[in-house]
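First the structure, in the form of structure tokens, and then the observations on it.
A single protein chain has been omitted from the complex, and every remaining protein chain is retained in its original position.
Let's look at subunit A:
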Amino acid sequence: MLCDECGQRKATVHLTQIINGKKTERHLCAHCAQRHEHEFFFEPQFSIHNLLAGLLEGWQPPAGTVQDLRCSRCGLRYREFARTGLLGCSHCYDDFRQQLEPVLRRIQGQVRHGGKVPSRAGSRVQLGRQLEQLRARLREAVAREEYEEAARLRDQIRQLEQRVRAGEGWAGTAGPGAPPGGPGSAPPGTAPGR
């Protein structure tokens, strides 16, 4: 797409303005955009979402393929996400994984979280690490033919595995603050559309 103003360079800045319900769109190259920068900085329309939607727009494959993709839990269409830049539920990240990865790389640079971990998830990570250590010790005990020790380790591993299966670290059974309806309160596909 070429710049609306100079008609020569590639448009990289996409602006959507809605004034009294009337929508106008402008597509500018970086050079022409600079002349209008005071407008971008101070109009709420120039948000990160618009930037993202602009990115997604340029990336959309032909209709009938990814366009019809839907999240299997909340039912959000990929098409809708590409328009708004907003996802419908946490599961969208799995169902649109293939499409999101290049977008994430482009907007975020990286695709692996390196920050804070909730303490509940943290304890789940810890359980996983503990389990790995016990399994290594079990292998060593068997190799040394210390079967009594091996049996003790095996029981410990089973106990730990049970705790992991029970979802410990996510307050497996509904915790004090778990939603009244529990996980069933947001059944797949029942969420009303926007």
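Note that in this section a contact is a pair of C-beta atoms (placed from the backbone, for glycine too) under 8 Å apart; a residue touches a chain by one contact, two chains touch by 3 or more; residues count from 1.
Rule of thumb we're sticking to: contacts and distances are computed from a predicted model.
S.K.: Between "Sulfate-binding protein", "CRISPR-associated endonuclease Cas1", "Protein-arginine kinase" or "Alkylation response protein AidB-like acyl-CoA dehydrogenase", choose the name on the UniProt record of the chain that's been left out.
M.R.: Going by UniProt, the chain not displayed is called "Protein-arginine kinase".
S.K.: Would you write out the residues of subunit A that touch the absent chain, in ascending order?
M.R.: Subunit A touches the chain not shown through residues 34, 37-39, 41-44, 48-49, 51-52, 74, 76, 84-90, 93, 100, 103-104, 107-121, 125, 170-171, 175-183, 185-186, 191-194.
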